[in-house]
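Every protein chain of the complex appears in place save one, which is left out.
Our next item is chain A:
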């Protein structure tokens, strides 16, 4: 492998990994902020419990998103210096805006939220969470603005062979961005929905297995309790409500991703026809959408691909909103690309070892074809499962079946899979370009860059191998740690996030009653109210509501 290939693998691995954390952070953040709002408005204990429990899992995941996000920003300059030089004038701007307007806000206000329990007034504390979560949404907007520009360059003019920004507004209202952003936010919510659903299902199942909740003859649930292990009555409503919220969020967000995805597809047929043709393994012009194809979809020879199940007219509908306009296939598009952008990479030293080689305009079809189908398929399956879950739990608990429980827990992975597949599809489908040219009238002429020209010329293959192995090893180890912690705190249930629930049982030395804010201490904490009646700290403000 050349340095270029290693750099591409590195970018792919670090991005997809980072992108496991990001949708959960955004989606779960919005859910937790909503739950805390419900608590502030209604004062109901169950909403506080939900906020604390889901908030804990949110934080365990959040930190990994932060830690791996740094790598993303640095590697543009480290591994892709020619890219940075070429696009710096335009691509750097959204990144700069992201860090200044979103990252600062997110991290500062999240710190205030984590440590602010019992120290800030209830409403101010809630506002801090909303500000942090909305900042993470804003950061998604800016990063998608940067990415959308790579898919559909706008707002620039070419000066001395480099794109120079002349309209920031065009970059921030790029039509590609305006559909990608809602698509991504709804996709993030679908991850959160599945997460809530799976984990809540597990806890309801465990309560049934342990004989805490029983089912009456008419199928309704008889809620029991065992407060000494932290599973009291209020706990049941925590899980059933979480499950329902998760299911509804999953269903609504899937509808959102479908609508925005359709709009995105239509734009992409226009802006990057090759990507969509490759997603379809559509070799010849036509109107049919293939559900299943056999043969080697990765083959460069299109004749090896045979569609088994096809829906006539659907492809045309996806692209053009009608059933009979033909969509260009790969065999038609390749000569068009060759005419517009050449058949060979220019014989220029800046292309390194790639100089003079023939350009392959067809992205790896097996990746685009299956990426597209996994994205839609996993999303659809998760949604159907959510509808089923909503129906089967209508009487207040889940069935005793262990297999259904396992399915619900494994189902958490489906929206993650859909998100990753969508991301891989959209990025790999752009190849061989890093900045994709838009052949139709919507693009600015001649703004494009081959991936082969983007890699850092001064960085050796050995350096790339070093960094790739470091990141791969560390990421793998940390993934194990994160997942184990998520499991641990999930199994621990609500008391894992609210140890004070167990302090009455003489658990753990009994001095953990310090978190007296849980009882509803909504003052600034300086007035000495200790309404919770738990173990009394020496002076209320001396003990941190939260401490590492």
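Some observations on this one:
Note that a contact is a pair of C-beta atoms (placed from the backbone, for glycine too) under 8 Å apart; a residue touches a chain by one contact, two chains touch by 3 or more; residues count from 1.
Here is the rule we use: contacts and distances are computed from a predicted model.
This complex has a chain not shown, and the name its UniProt record holds, of "AAA domain (Dynein-related subfamily)", "Cytochrome d ubiquinol oxidase subunit II", "Succinate dehydrogenase flavoprotein subunit" or "Alcohol acetyltransferase", is "Cytochrome d ubiquinol oxidase subunit II".
Of the options A:20, A:50 or A:93, the residue whose C-beta touches the omitted chain is A:93. Of the listed residues A:1, A:164 or A:340, the one in contact with the hidden chain in the full complex is A:164. Touching the chain that is not shown, out of A:116, A:153 or A:329: A:116 (per the contact rule at the top). Even with one chain removed from view, chain A keeps its contact list with that chain: residues 59-60, 63-64, 66-71, 73-74, 76-79, 81-82, 84-85, 87-93, 95-101, 103-105, 107-112, 114-116, 119-120, 159, 164-166, 168, 206, 229-231, 456-460, 462-463, 466-467, 470-471, 474, 478, 481, 485, 488-489, 491-493, 495-496, 499, 507-509, 511-512, 514-515, 538, 541-544, 547-548.
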